[in-house]
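One structure follows; several queries about it will come next.
Here the complex is missing a single protein chain, while all its other protein chains stay put.
Our next item is chain A:
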Amino acid sequence: MTSADSHETRQVMIRLEKLTKHYPGQQRNAVDGLDLDINEGEIVVLVGPSGCGKTTTMKMINRIIEPTSGRIILNGEDVTRTDADQLRRRIGYVIQQTGLFPHMTIGENVATVPKLLGWDKSRTDARVDELLNMVNMDPEIFRHRYPKQLSGGQQQRIGVARALGGDPTVLLMDEPFGAIDPITRDRLQNEFLRVQSEVRKTIVFVTHDIDEAIKMGDRIAIFKEGSQLAQYDTPEQILTAPADDFVAEFIGRGASLKRLNLSYVGDIDPRPWPTVSVSTSIAEARETLRNAAESALIVVDEAGRPHSWVSPEELNRAGEGSSLKEIGQTPRAIVEPRATLSDALNELIAARYAVTLVVDDTGKLQGVVDIEQINDSIRSMRASAVTEARASLGGEP
């Protein structure tokens, strides 16, 4: 989720030049003259309809599939013809079916590449523990278990840990979360993004799920049949300025809603809302509400955290002796700055006063977000995307 401008300045880690694969007996090339640059430290997602050559492209990078022609350049070095086994030890590899070795313990699985690299036992053991901790699997519990004693989600985590074993610079992932239920998948994606923010690998990620691509990708390469690049750009750009009808159709109707996944509540200024403290008297609260345009008050506790919503009716019904602590309704729609606008929208649709409360890390009220603000932010995203798309067109002869 880096900003659109930062990838220009970074170094190219993987460069594919005129990469072509022709399978014997097939009429068309599965991948045909593909040129693609992948920058250091970014997640590039290859996405496209089934059979368009995503897997073939990815597997040519570590030469599990040997290219028919073209070149693969890894960190400036041409690796198209070098020793494939040596190359693969530098490239992490995660596949959908996990491919864990069933006869080896989790610890032995994760130690695979360190052992191939000839690390000594203490270094290997330390690395295994570090990686298991990184993917949230307690080494004490899981180190000596066998793959079949783990759930699908846990196996996939081990798959990721194993791929990171030799601390590779590049990670290839082919639909790693494809065979996992939606809730677990969401959790694994978040977890993986957290791991990536620590390890900063260059990642090639294959999926056919556009939502996953938008969520995971710093840049997305949308493929047509035969690995033809339809568009290669940031998720923001692809959603707001699809290059052609193919891309627009592939993204589907929900493009505007999907865009909401890319902006965060923290990116917009929350709107103020009439607020009183719990220690305020009922009379004072009535006075505040009378002078406000809004139809209810937010009551916050001593620490400034949302305590309740109070309506005019509730204030009128309350006796003079009672306190704001005892009346009103607990607020439900609350988001943090890190939540996406999509989360905020979800909350506010069901909320009583059509706003969602924004709180900071300590739970202190910052203000509210309403549907108008979300709408404005979609509009400005679209405008800037169009400007950017125009600018890139203008640069060509």
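Everything that follows uses one rule, which is that a contact is a pair of C-beta atoms (placed from the backbone, for glycine too) under 8 Å apart; a residue touches a chain by one contact, two chains touch by 3 or more; residues count from 1.
Operating definition for what follows: contacts and distances are computed from a predicted model.
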| item | value |
| --- | --- |
| Chain not present in the shown complex, as UniProt names it (candidates "ATP-binding cassette domain-containing protein", "ABC transporter permease", "Pyridine nucleotide-disulfide oxidoreductase" or "MacB-like periplasmic core domain-containing protein") | "ABC transporter permease" |
| Omitted-chain contact residue, chosen from A:Gln11, A:Thr82 or A:Gln97 | A:Gln97 |
| Of A:Thr105, A:Thr288 or A:Ser384, the one touching the omitted chain in the full complex | A:Thr105 |
| Omitted-chain contact residue, chosen from A:Arg89, A:Arg187, A:Arg286 or A:Lys364 | A:Arg89 |
| Sole contact to the chain not displayed, among A:Lys148, A:Arg253 or A:Arg290 | A:Lys148 |
| Residues of chain A (touch criterion as defined above) contacting the omitted chain | 62, 64, 85-89, 93, 95, 97-105, 112-113, 116, 146-148, 162-163, 165, 172 |
